[in-house]
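A protein chain is absent from this complex, but the other protein chains hold their places.
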Amino acid sequence: MKGLNLRSIGLSLLAPVIAIVVSVLVTSLVIAAVGSSPGDFWSAMFSNPLPRLRVNIVNQTAIIYIAAVAAAIGFRMNLFNIGLEGQYTLASYAAAAFAGGAYLSGFANVLVSILIAIAVGAAWAGIAGVLKTTRGVSEVISTIMLNSIAIFLVGYLLNRYGVHEGNSVHTTRLADGSTLTGFTPYLPRDGQIWALSVLAVIVGIGFWVLLNKTHFGFDLRASGMSSTAAVASGINPNRMIITAMMLSGGVAGLIWLPALFGGATSYGTSFQSGLGFLGISVALLGRNRPLGMLFGAVLFAFLNSQSNTLTFSTDISPSIVQITEGVAVLAVVVAFEVVRRWRARLEQRVVGREHAVATEVTA
Amino acid sequence: MTQGTDAVELRGIGKSFPGVIANHDVDLTIRPGTVHALIGENGAGKSTLMKILYGVQRPDEGTIRINGEDVVLKSPTDAIEHGIGMVFQHFMLADNLTVLENLVLGAEKLHGIGDDARAEISRISDRFGFGLKPDELVEKLGVADRQRLEIAKVLYRGAKIIILDEPTAVLVPQEVDSLFANLRELRDAGNSILFISHKLDEVLAIADDITVMRRGTTVGSADPKTATKRQLAELMVGSELPSPETGESTVTDTVELTLSDVTLTDEFGRNLLSDISLSIRRGEVLGIAGVEGNGQSELVEMIMGMRIPSSGHITLGSEDVTHWHTRRLREAGIGYIPEDRQRHGLLLDAPLWENRMLGHQTEAPNAKGPWINRAGARKDTQRIMTEYDVRAPSIDTPSRALSGGNQQKLIVGREMSGDPSLLIASHPTRGVDVGAQAAIWDQIKKARRAGLAVLLVSADLDELIGLSDTIQVILRGRFVGTFEPSSVTPQDLGAAMTGGEAA
Partner (left out) sequence: MRRLTKLSAVTAVAALALAGCGGSSGGSDGGSGNKPSASKDICKTAKGSGPKIGLAYDVGGRGDQSFNDSAYAGLAKAVKAFKATCVEGEATDGEAESAREDRLRQMADGGATAVVGVGFAYSDAVNAVAPDYPKVNFAIVDGFDPDTKANANVAYLTFAANEGSYLVGVAAAEKSKSGQIGFVGGVHNDLIKGFEAGYTAGAKAAKPSIKVDVAYIQESDLKGFADPAGGKAAATGEFDKGADVVYAAAGASGSGAFDAAVAAGAGKWAIGVDSDQYLTATAAQKPHILTSALKRVDTATYDFIKSVNDGKPATSYTTYNLKNDGVGYSTSGGFVDDIKSDIDGYKAKIISGDITVPTKP
C-alpha cells in the first residue's frame, strides 16, 4: 500500500516533469535553429528581474491568475468558455465607463464598479449558456462569436461615447478619489503593486473553497467527471451549465480591474487585451487546480515581463517567449493525457492480476 | 455437416476492465456457411466478445482461430485482412457522399475509385439483391438501405465472416423479412454470419446455430429447429444460481409509492410507457420483469425524476411528486441503484469518499447547509465499507480501481444510508460475483424487513422470484401481467415477457 502511494505520487509528478523537459528542449532547438544561442536565452530569461519588473510580475500574475480561474470554472465541468476575452473586454469597458462617470465617490464607486464588471461579464457569458441549454449550440462556437461581437461593440461605444484626446479615445478618467493606492515595495518610480491584486487572492481562495468545500463545487466537479452520473445524482444539467458559465464570466469581468483602479484610470490604449486567451492557456497549464494555475500565472507573468530584457540583452526575438509558452501548454496537455492512459492500463493490469488470483482461490 | 474447418473458433476468451469482468471462459464455434446467433441479455458480454473478434479489443486470455489458423487480431484492419467484417448498430456512413463514395472510402486500394469499383459494387448488389444505386446520395437512403450499404461495405472489403450487431433493432417487420432474405443469400454463397440479438423470434427464424451468453460467459447452445423461445429465455436468464429466499411477508398497509395511469412520451410523441399504474407498500418488493428494452429503464428514470411523465400522477408517501426533479426526490428519501453503475452510479476517477457523497451531496452526513462535511462523509464511507464489506485499500482509492462487486456494494451501502423510504434498484446484482450478489440480496431483504419499499428491475428471473412480493411483467411499455412469486415459475414469466404465448 505504501508502495502504491509512492508510485502514485511519482506518477503525478511524471507529467509535469515531461512537460517541462519537452518545452525547454523545443525552445532551445528553435533558438538554435535560427542561429542564436539557447544559453543566452535562458540566462536572460531567468536573470534576476529589476525591482520594477518584480512589481510588474506580481501585477501581471494577479490578473493572469484571475483569468485562469475564470477559465477553470468552466473547464472543471467540461464547459469550454473560450469567451473570456469578450467577457472581460465588455466588463472592463462597462466598469471603466461607470467609474469614470463619477456617479458615486470614493470607495463606493470602486465597489459598485466591481459589481458592474461581474454582472456584465456574467450576463455576456450567460448568453452562451442559454444558447447551449435551449438550442444546443456548442459554447465553444458561441463564445468565440461573442468575443468578436463584444470587441466590436466596445470599439463602437468607445468611439461614440468616449473622450477623444489627441489621436486616442478612452473613457472618462477616474477622479482622483476613485483610484486605489497600492503597495510600493521599492522606490515610487518602480511602481506599485495594484491594490485590487488582492482580488486574485480572493478569487483563488474562493475557487478552492467553492470546489472543495461546497456541494455546488461538488456538483461542478461531478458534472465534469461524468455527466451521466451527475444527472443520476440529481444535478440539473441545464442549471449547472448556466450557473457555471455565468460564474466564469463574472470572474472574467474582474480580470482587468486591478489595472483600471491601479493606474490605467480609463479604458483606452492602456487596456491590456489578450488576457482571456492567456487565462485559458494558464488554466490548461495549471490543470485547473488553484495552485497549479498560480504556478502557471507566475511563469507566464515572469516570461512576459522578461521579454523586454531579452530584446535588449540578446539578439533573440521576443516572439520566442510566445513559442515557449505555447509549447509548455501543449506539452502539459499531451503529457497528462499520455500519463493518464498509461496509468489506466496499469490499473487494468493490476485488477486483471487480482482477478486471476481470486479465481484461483475459489477454484 | 461440417465441411472442413470451422470459420471461427474462440476458446477460453477472457477480458476484464477495471471494475468489470466482461468475458470469461467464452467458447464459440461458427461453422462455415451458416448464420450463427449469439443471444443474451444486455450486459451479458456479447458486445465485448464481438469487439474482440473484430480486433477492437484484445482478449486477456484465450485463442482465436479463423479458418483453422491461430490469429492475433490487433486492430479492425487485422480482422478485415482475415476476412472478418462488422456492421455496427449505429451506421458509419457519410451522409453527403454517394453510395459509391461511401463504399470505396478507406478501401480505395482494392478496386480504385472509378469504373472497377463501380463494377464490383454492381456485382455485389446484384448477387445478393441489395438494389444499391452507386450514385445515389446516402442522405436520401432509408434505414434498411443504409444497412444494406453497410453490409455491402464489408463484402466489398472481402469479408467472408460478417458480424451483425442487433441489426433488426432499427428495422420495421417488413424490413426484417427482407434483411433475412439477404442474409440467406449471403449464407448460401458460403459466407458465415454472426447475428447478435436478444429477440428470440428472429433468432429462431434465421439462425442455423444458437449460442447463449450470460454473465460474461457462454452458457450453452441450442438447435433452432427444436428449441423453443421459453427454453432460450431460460438459458438467457439462468436458473441454476443460488436462489434468494425472502422468508415471510413483511408487507404493510402503508402505501409508499403510487403511479396512476402514467404515460411517458419521447420527443417525437411516441409512447415509451403507456398507462402504467402500480403501488408499492412499505416492506414490499415489487419486481419488474421484462425483456430488455421494453420500458424498464424509462420507468425507473421517470420515477427518479430524470424524465417527466406526459400524463398521470406519481405520489410518494402523501405528496404528489409527478413534476419533481431528481434531487428533490432523493432528498425526500428515495435510494437509487442505477442499472449502469459505471455511467450513472459512480465518479470513476474520484475517491470512494466522494463517491459516497454522489447523489447525497446535499444531505447529512455529507453536507451542512451549502458546505460539504468532509469529515462526516469520510467517516460514513468507512462505516459503509465495514458494514457492506467493500474491499478496497482505503477510502481515498479511486472507485475505478475496485472490482464490479465492490463498486456495487459501495453503491448499495450508499443508497441504503440515511434510511430511505423507497429503493429503486435496477439490476442490482448484474455483473457482480456470487459473493457480492448474496451480500446485496441480504441487504435488500434486511431493509425490506425494516419497512423499506423496493422497486426491483432485474433480468435475472430467479432474483426477481426470490426477492419480490409481487411481480409485474412489462412488454412494449405496458404492464401485461401480475404474478405471485410463490406460485410463478421462470417458464411462466418467460412466456409473459415474450408476448404471452405459451410455447
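Quick notes on this one:
We call the chains A and B, going by the order they appear; numbering starts again at 1 in every chain.
Criterion: a contact is a pair of C-beta atoms (placed from the backbone, for glycine too) under 8 Å apart; a residue touches a chain by one contact, two chains touch by 3 or more.
Remember, predicted model here, so these are calculated numbers, not experimental data.
Considering the intact complex, the chain excluded from display touches A. Among A:Phe80, A:Trp208 or A:Phe295, only A:Phe80 touches the chain that is left out of the view.
When the missing chain is restored to the complex, the residue among A:Val154, A:Leu257, A:Leu299 or A:Val339 that touches it is A:Val154. Touching the missing chain, out of A:Val140, A:Ala175, A:Ala195 or A:Val298, is residue A:Val140. Panel shows chain A; residues 52-53, 55-56, 59-60, 75, 78, 80, 82, 140, 144, 151-152, 154-156, 158-159, 164-169, 189, 191, 259, 263-264, 268-270, 272-275, 277-278, 280-281, 284, 304-305, 307-309, 311-312, 315, 318-319, 322-323, 325-326, 329-330, 333, 337 of it touch the chain omitted from the view.
In the analysis below, only the chains that are shown with their structure count from here on.
Chain centres here are Cα averages; for chain A and chain B they lie 43 Å apart.
Interface residues of chain A, counted against chain B in their complex, comprise 1, 4, 212-219, 221-222, 225-226, 228-229, 231-236, 344, 347-348, 350-352, 354-355, 359. Those residues of chain B lying in contact with chain A across their complex are 16-19, 21, 24, 60, 304-306, 325-331, 336, 338, 340, 343-350, 354, 357-359, 361-362, 366-367, 370-372, 374, 393-394, 400-401, 403.
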